[in-house]
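All protein chains of the complex are present and in place, except for one that has been dropped.
Chain lettering (A and B) follows the sequence in which the chains are written, and residue indices restart at 1 in each chain.
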Amino acid sequence: MPLPRTRGTALRQQLAELRGPDVPAKALDARALAALAANPGCRRRAILDGAGVNKATLASALGSPSAFGQSQFALTRGNAFEAKVKADGGAELLRLVHEKLDRAAEPPAHARVPELTAIGPEGRTARTALALREATEARGEWTLLDHPMLALDVAGSPAFLEPDAVVVHPDGSWTVVEIKSFPMLDGSADPAKVGAAARQAAVYVLALEEVAARMEPSPEVRHRVLLVCPKDFSNLPTASAVDVRKQRAVTGRQLARLTRIQDIADTLPEGTCFDPARPAEELTAAVESVPATYAPECLAACELAFHCRDRSRAAGAVTSLGRSVRAELGALTTVPDVLAAARGEAGDPADPTVVALRRAAALRAEALDTGAPGTGALGTGVSGADVLGAAACR
Amino acid sequence: MTTVSELFDPGTAAARATDAILRDTLHGEARGVVVDSPPGAGKSTLVVRAALELADAGRPLMVVAQTNAQVDDLVLRLAEKNPELPVGRLHSSDADAYDKALDELPNVRKSAKAAELTGLPITISTAAKWAHVKVDEPWEHAIVDEAYQMRSDSLLAVAGLFQRALFVGDPGQLDPFAIVGSEQWAGLSYDPSASAVTTLLAHNPELPQHRLPVSWRLPASAAPLVSAAFYPYTQFRSGTDHGDRALSFAVPSDGSGPDRVIDEAAESGWGLLELPARHTPRTDPEAVRAVATVVRRLLDRGGAATSERSPDPAPLTADRIAVGTAHRDQAAAIRAALADLGVTDVTVDTANRLQGREYDVTVVLHPLSGRPDATAFHLETGRLCVLASRHRHACIVVCRAGVGDLLDDYPSTEPVQLGTLVKFPDGWEANHAVLAHLAEHRVGFEP
Partner (left out) sequence: MSLISTLARLEAVSTGRAQPAATVRHRHLADHPLVFVPLTTAGEAGAPLGALVGTDRDAPRLLVVPQPRDRDLRFQFLAELADVVLPYVDSYAGAVEAAERNETDPETGKRVKVEVELCADAPQLIVPSRAGIDFVRLLGRSMRFRRTAEQDPEAPHPAPPRVPLLGRWLTHFGERARVPGSALLLAATELLSRHWATGQSTLEDQHLGALLAWIDPPEGMTGAEAALAAELARDAKGQLLHPPAGPATDPAFDNKLLAPAIERYDRARTALAAAEDGLEADDRLGELTAAERAIRDLVASRTRPTWDAVWRGLDLLRELPEGARVEERWTRDRWSFTSHRDRITAGEPPQPRRDDAVTAANKLATREREQARLEAQEALDDPLVMAGRRLSGEAFAGEVTDVVMTYSEGKRPSPRPLVTLRTDDRPHLGERVKVYRSLGGKPQSAEFVGYDDDCVVLRVLDKMGRGKEPEAGSVPEKGDRLCFTLFEHEQRGGAKLPDPEDTPWTHGGPPGEATHEAADPLTAEDVL
């Protein structure tokens, strides 16, 4: 099967130069794609991911290493769990798919588990597509694709994705299966982790839909995926259907917007390069040449977050205190500007933001001034009230 | 169902739906009947009609509404249709517990004690008040109005009072909410913070479900957009066709942005007055002034509305215009700006308070206008749905440029609770849909 080749090689060449000569591209996996949704407005992240730059290595080279890591205990446990779920030709997994998603179908007494090994990601992708086609044509049977490989066009380059499993139902429809090692306790699970799993599954759904679109007639890719987790405190699998329509819509739109990479690349100064082997100073300048939209949420989602946080703080950006902080500050975006406006040293007194800030500052000063401990009563000296502005009573 | 009903004229389709609802309510076996009613589809008319028919059939009826204003409105409507019918208005013991207009109605008995209203064919109150009522013998029938805005725990408190019920509401408006976290019960069929209808249907999936298929309020220019953006799986249509309604102005445009957007809206039903992109506080003075100016010009230009209701043009007066906002302080700022322009009797309110109301023209300050960030509150589907579906003729949206980027940059990392129904479309999608449509009716404005 030919790989999707939709955009010119010029961009790919340009991105390779940004990455640096001899630096291999870091493949974008579904987790990375799903993480795009955490801060879709960040141009820095978009160009680095689009160019396949290893952000963790880059962050270390910049002197602000990322703090991501995985405990080997979690890794061992996760692998053991996935093996258990897929044991016996995936009997338990298929039973769960049948129970949670497709009760009307014949129970999966036995299932086809096609061999998917091939050479290289391209080969595996082709093999997977073939297996999907055969399975879809084999009406009335269940098929389990264990670690299939899918390709998704991301800003002109193929990203290779490896879902835990894809199940083809007897009616020819396809279901994405996500196996996670966090527990479902009494039927509920950590909503943040389920959300992340749903976003990841949505990427697989999109990739499967590209495969399906090339088939005639196009099989249905189900928008309810199966999330398999350990039950309560055990290592026994349990599962829940998760509706990923929303995540699919969002991710689809994010991916479409990644075409902006060309625009971003075009704004970079000649010779910009993110090769971690470059001197830190040069690297810093290169990174600075693309604007970032740092917010504290980045700390949990992006390897470069500590670097961006330092920069954001150094610039006095109020967003470094949280996205919500900006909500009432209107056009004021830096700590010194806001404080100067609040203290009456700067700012247009007709601007409602400035008016509100001065009122807030005066009320705060008054409360701290007269905060007679323990009484909660209002004191008499109202020093702050003088600056509250006239005609407040209407 | 949609395709079949579309073969009929909207009046016929609506009448068939109403007949089926009344048949199930009066003669059906099921304990409950659920009716989805999109904006302006005649929900109140249905409630009044069902109440009168149940009373006629000699079935003691209790009616549950969500706010005192809704209760009083229903009492007035019932009395209008049948002034002879004795109706009980159960109210709280607070001062001003009910609308004084009820004192003019001889057959309406008012009391703070349910016992003093026993034996009346119809008793009406709020869910909050009903929750304090104890009875030995439950009512044979109930009508629960605005059931989608009622919380599950609120239904739990009153469901023991009746044997069977008709649940009516609009699934597209603002959902009920809790002021504390309720994640602990997410995914449970009886999650107390969910809507009453969600719980009801989770436990009684076999109940007959109907929907009113025709919006009599929304014009032909608005129904398809509102239906597609907010009710993608339960489409509805407008009761009137293009050309059935018209909005015209005696005074020609002065060429200004506000006048041009008024003309665009009069022509097409929608208008977007777009201010230059800028991050602003919620009470963006320029946007507030722009809203006020549009209202002022609507009044000054001698608007006249022609519709199926009045073949002769009816003047577009202040009481036929409303301004909708997301926040209370925005409403207050716009009221002040209107007062400066000498306009005092135009309704200016938040989406929450505009629910269930109807005007000829609405002017909306877009919830995302000028914001540096979008939040779940501002993206809530119901909020935009309410704001975009109050008008009979035209809706004018005032907004700063850049909302599209704001939406695109919105981080979509919402947590997901297992077992909960996904509300679809979500606000993000719906906002995009509305924005795309508004872009076709855009008038740039540099204040």
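Just so it is clear, a residue touches a chain if its C-beta (ideal position, glycine included) is under 8 Å from a C-beta of that chain, and two chains touch if they have at least 3 such contacts.
Small disclaimer: the values here were computed from a predicted structure and weren't measured.
Engineer: So which of A:P24, A:P107, A:G140 or A:G322 would be touching the chain we can't see?
Structural biologist: Residue touching the chain left out of view: A:G322.
Engineer: From the listed residues A:R12, A:R43 or A:R77, report the one that touches the chain absent from this view.
Structural biologist: A:R77
Engineer: List the chain A residues touching the unshown chain?
Structural biologist: 67, 69-78, 80, 84, 181-183, 185-187, 230, 232-236, 296-297, 299-300, 306, 313, 316, 318, 320-322, 324-325, 327-329, 335-336, 338-339, 342, 356-357, 359-361, 363-364, 366-368, 370-371, 373-376, 378-380, 382, 385, 388-389, 391-394
Engineer: If the missing chain were put back, which residues of chain B would it touch?
Structural biologist: Missing-chain contacts on chain B: residues 31-32, 96, 128, 131-132, 152-153, 155-157, 159-160, 165, 178-182, 184-185, 188-193, 196, 199-200, 203-204, 328-329, 332.
Keep this in mind: only the chains that are shown with their structure count from here on.
Engineer: Which whole number of Å gives the spacing of the CA centres of chain A and chain B?
Structural biologist: Inter-chain centre distance comes to 36 Å.
Engineer: Over in the complex, which chain B residues touch chain A? Could you list them?
Structural biologist: Going through chain B, the ones touching chain A are 183, 186-187, 278-285, 333, 370-373, 375, 405, 408-419, 421-422, 424, 426, 428-429.
Engineer: Considering the complex alone, what residue numbers of chain A touch chain B?
Structural biologist: Chain A reaches chain B through residues 37-41, 184, 187-189, 191-192, 194-196, 198-199, 227, 240, 242-243, 245-247, 249-250, 253, 257, 293, 295, 297, 301, 323-324, 326-331, 333, 350-353, 356.
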